[in-house]
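Excluded from the complex is one protein chain; the other protein chains are retained at their positions.
Moving on to subunit A:
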Amino acid sequence: MAAALLRRGGRALQGFWRSQHSKTEPKPEALSGFNFELTEQQKKFQDTARKFAREEIMPVAAEYDRTGEYPVPLIKRAWELGLMNVHIPESCGGLGLGSFDACLITEELAYGCTGLQTAIEGNSLGQMPVIIAGNEQQRKKYLGRMTEQPLMCAYCVTEPGAGSDVAGLQTRAEKKGNEYVINGQKMWITNGGKANWYFLLARTDSDPKAPASKAFTGFIVEADTPGVQIGRKEINMGQRCSDTRGIVFENVIVPKENVLLGEGAGFKIAMGAFDRTRPLVAAGAVGLAQRALDEATKYALERKTFGRHLVEHQAVSFLLAEMAMKVELARMAYQRAAWEVDMGRRNTYHASIAKAFSGDIANQVASDAVQIFGGSGFNSEYPVEKLMRDAKIYQIYEGTAQIQRLIIAREHIGKYKK
């Protein structure tokens, strides 16, 4: 009956309405106004990353967490699928993806295991200074090799005595002829023991009054340079399969060709790298939070108490609702931050908001997920305790929650000052 009406009444109208409301059609890239639609290519990227995470990462994540073993097979596989090193420009054999596309992939990988995602992220962070500030030779040499083999690299800035206070770095680099001699100690370096090369920030201006923006220099250091002493693998609370180490640099000689931009430019490069990678870290936190939400919801639909499923109890459903709110908002925050930097704009304000918010909610959501699981949540046979342990670092690395607040306050108040 309805079909007959359609045939009679309005093929034309039907066609018109279909074109207005066709949701399954891929829309062209929106150039005006807000748009929450992904392009077809982005959806395909997301699909590949999602499939990899669900089918290959998730079954083995718990075991890697238990043993702390570096997930070499997974990293190789991610490299083969093109999920690693996505920021490397096409001229060096990479995909040259922007932050937004990279964030989509990161969120999917983090859903599977944030330990693996951090290991892969360590690459992006280490490469970013070279991508934004490297000259042609440096890029071809150090980025090119990453696309030829599944190699890792690391970002060496933090020290035992200086984390947030980057200006307080003690590692020194003294110029001697055509070389620099580096002495110092770095700590909490992701991929420290697996990296092929490091981006290193060291102080080149020995004048203690020199401003941070001029006192530091960025170097590319090959990991097998004599004098590089790699410490033991640190046993952490969460993301245990990621390789975190202290590294000592004792009279490490670096040729001047490996200086990024020039002496004194290091601080700006190091911070510039963060603007690109902060949205990615936020995306990782959102991936973890989404996983926690999914696991908790599935459990709440199965488990019964007092004669009803958990979801039918308002206390639990309200908890899930709040978790959902946080995840959705955090997602939009990182998407905005990534989009801003891809548009070529300074995204510090949005990136800090995204990272601060995502880190906080990831912890809250993971903790709530454990709560919903009840006694089982506390137990290692269930997936959520790992999520809670993994989540904590998101409030710490790549700028602590407190540093983010300092940045946000500065940016926000700066808008109001004349």
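In the analysis below, a residue touches a chain if its C-beta (ideal position, glycine included) is under 8 Å from a C-beta of that chain, and two chains touch if they have at least 3 such contacts; residues count from 1.
Operating definition for what follows: contacts and distances are computed from a predicted model.
K.L.:
Just to verify: the chain that's not displayed, which of "histidine kinase", "Vacuolar ATPase assembly protein VMA22", "Response regulatory domain-containing protein" or "Electron transfer flavoprotein subunit beta" does UniProt list as its protein name?
P.N.:
So, among "histidine kinase", "Vacuolar ATPase assembly protein VMA22", "Response regulatory domain-containing protein" or "Electron transfer flavoprotein subunit beta", the name matching the hidden chain's UniProt entry is "Electron transfer flavoprotein subunit beta".
K.L.:
So which of A:81, A:181, A:230 or A:311 would be touching the chain we can't see?
P.N.:
Reading the full complex, the residue touching the unseen chain is A:81.
K.L.:
Spell out the interface residues on subunit A facing the chain that's missing from view.
P.N.:
Touch with the absent chain occurs at residues 2-3, 11, 14-15, 18, 21-26, 40-41, 44-45, 47-48, 51-52, 80-83, 86, 95, 105.
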